[in-house]
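Only one protein chain is missing; all other protein chains are in place.
Each chain carries a letter (A and B) given by its place in the written order, and its residues are counted from 1.
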Amino acid sequence: MMTIAVPNTATRPKLWQRLSFANKTDLVTRILIIAITVALLFYILLPVYWMLKSSFQPNQEIRVLPPIWFPSEATAQPYTNANRLIPMWRYVLNSLFVSVTAAAISTVIACSASYVLARFRFPGATIILGLILLTNLIPAITRVFPIYFFIQDLGLLNSYAGLILAYVGFSLPFAVLMLRGYFISAAPPELEEAALIDGCSHFEAFWRVILPVCLPGIAAVAIFTFLNAWNDFLWASLLLNQGEMKTIQVGIGDFAQEGGGVQYVNAFMAACVVATIPALVVFVFVQRWLVGGLTAGSVKT
Amino acid sequence: MTRQKYLFCYLMVAPAMLITAALGIYPMLFSLWMSFVEYDLLRINEFGTPFVGLDNYVAVFSDPRFVQTLVNTIIFTVLAVAATLGFGLLLSQILNANYRGRTAMRMLVCVPWFVPPAVASAIWMWLLNTDRSPINFLLQDLGLISSNVRWLTDSATWGPFSIPMMSIVAVRVWNGLPFAVIFLLAALQSIPRSLYEAAEVDGASLIQKFWYVTLPMLRPVLAILITLLVIGGLGSFEINYIMTGGGPQNLTNIMAVYSYQQAFSFYRFDLASAASGVIFIMTGFVSIFYLRSQLKGVA
Partner (left out) sequence: MTKRLYRAGTDRKVLRRHTAMLALATALGTTTALGAFAQDITFWTQPQGDLLAYQDLFDELTSEFREESGINVSVEVINWSVAFNTWLTVAQGGAAPDCADMYWLHSFSGIGAGRYGPMPITEYRDRWPTLEDDFYEGALVDVHRNGEFYGIPWRVDIRPMMYRTDFLEEAGIAAPPDNWDEIVEQGLALTERDDNGNVTRWGFALGANNNPAQTLMPYYWQAGGAMMSEDGRTATIDNEAMRTALKFMQDLVHVHQVTSPEIFEKSADPLADFTSGNIAIVGSTNNSWPSQFDRDYPELEGTWALEINPAGPTGNRDSFSGAGYWGVLYGSSDVDACIDWIQFLSEPENMERISEVSGAASPRRSVMTSELWTQRPWQAVMAETLNYGHTSQHPSAVWNAIASPEPGAVLYDLVYNTVIGGGDIDSAVTEAQARMQAELDRASGS
């Protein structure tokens, strides 16, 4: 009746090749999908391209109207300038340290909490879940002062520990909710009952059976918590805004002048590019777990 | 056995609870408390924080700007969540399909995530500046417009809709899309291939497969995603604050920005907290539905 493209992991067809096998309605659908995707890609990439190309242009060329889309002579000077204006690489390392640590801690804590909240009924479970959810409900902006003074009372102002603690606190509720949903949908109770029957303890069942199955979800949560910390400006600027320990986002703020203008637009853009690259690398590294090899094998219902 | 199981449960939850209590619950309660007292930075040293009941809530609701802000917030959230979900579902399918260059595609789609909201706002402000916008120059070159689109400053309105509101929503969606895509992608991975194979045997079209297989399987994850997006949207701050500060004529003002203005510009933390209290009620309302559906699901 019709031929359907059965996905084959051995030979990876190009996106357009998949079109030719489809039936008529599918063809229309697919062309539409591709058209929308191309438009979306333009929308997604335009600002990124703008940032990138401005970081290679002299300031005079950036200011010209109508705007110049392609740098006439690319120069790396803005990057050198950026590094003279702020210790860019040191700040990037600071950011990496803070964000990776915060992501690791909150992922581990969220994993253990969301697993039991997804799987077991125990007294207080509902309240705990409710409380965790509740903390998300007030915008961060009004929590600024209580949290600032809490961190100050702990003596953790202007320390990595204080900032990491804050980030763990902020991403935890999100992480717990996301993972809980994932545990419910991706790891059926049968899996772990089987493990328990095989003589595993609850923890062993969690560690050996559930965690591997849920790796894509965990990877997503790790990326999320990492980027949450990486992209933050507000809290870093309040809790750790001094000396060499600054994060790169606060460092980028150094380009701002009184009144909000930016000195050295191209160097500013260069610093922004540098600030996105480590996040990109971490993402490329972690996104491999988002490929479903693991799940596809173990959860066949 | 049961006691051992409970002990295991509490041990696993304890670290999360401790941190949530200190950095989530305490500041939240503090904020709610501020909304019921006078907490005026200019008077606090002299007059302390006397209890004023619902005065702060009465004060914000009798501010017409706040009421407009409330409407804006709802529209902003609905538009942003709808667009994020729509684009997210589409893009996550594309990133889930199996073809050469998928990893590169994933990276490209996720790039906005690595651009912090503060930087993203700065770049978009540049792209959307009436006289300097490269988009306007492009549209003029293509002959699509004759006079510049005032992306962030046009104060003409259609009901609660306006060009600046649409622009801000577009930036919000731009920044938040990768999160939704990755979240959905992770969920798509857990849908058994066999379900699609069965559907294909039945002769299902792409859209039918999406409607009858993908969507139902995604439902639990979608529920969380929507909840998170709605909560995030209602409390959204940075982009609106940096790009328009709520302007022009309050058209893009949303509650968190209003709250920030009360606190940091006018030193009225009580009114700011009351505005946050209203957000709290709205987000709480959304979460109750979510919680109820979730708690029923706990076997």
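By definition in this document, contacts are C-beta pairs under 8 Å (C-beta built on N, C-alpha and C of every residue); 3 or more make two chains touch, one makes a residue touch a chain.
These numbers were taken from a predicted model, which means no experiment stands behind them.
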Problem - Contact set of the excluded chain (shown chains only) - result: A, B
Handout entry: Residue in contact with the excluded chain [from B:211, B:266 or B:289]
Key = B:266
Problem - Residue of A:84, A:121, A:208 or A:288 touching the missing chain in the full complex - result: A:84
Handout entry: Contact footprint on chain A, counting only the chain that is left out
Key = 59-60, 63-65, 84-85, 145, 148-149, 152, 157-158, 233, 237-238, 241-243, 250, 253-254, 256-261, 263-264
Practice task
Spell out the interface residues on chain B facing the chain that's missing from view.
Solution key: 40-47, 63, 65, 125, 128-132, 146-148, 150, 152-153, 242-250, 253, 258, 261-262, 264-267
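Operating definition for what follows: only the chains that are shown with their structure count from here on.
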Handout entry: Residues on chain B engaged by chain A in the complex (per definition of touch)
Key = 4-6, 8-10, 12-13, 15-17, 19-28, 30-32, 34, 87, 90-91, 94, 97-103, 106-120, 122-124, 126-127, 131-132, 134-135, 137, 170, 174, 177, 179, 182-183, 185-190, 192-194, 197, 200, 203, 205-207, 217, 220-221, 223-224, 227-228, 231, 234-235, 237-238, 255-256, 259-260, 263, 269, 272-273, 276, 279-280, 283-284, 287, 290-291, 294-295, 297-299
Handout entry: Residues of chain A that touch chain B when the two form their complex
Key = 1-2, 4, 6-9, 12-15, 17-18, 22-23, 25-26, 29-30, 33, 36-37, 40-41, 43-48, 50-51, 65-67, 69, 109-110, 112-113, 115-118, 120-123, 125-126, 128-143, 145-147, 150, 165-166, 168-170, 172-174, 176-178, 180-182, 184-186, 189, 202-203, 216-217, 219-220, 223-224, 227, 230-234, 249, 252-253, 262, 272, 275-276, 279-280, 283-284, 287, 290-292, 295-296, 299-301
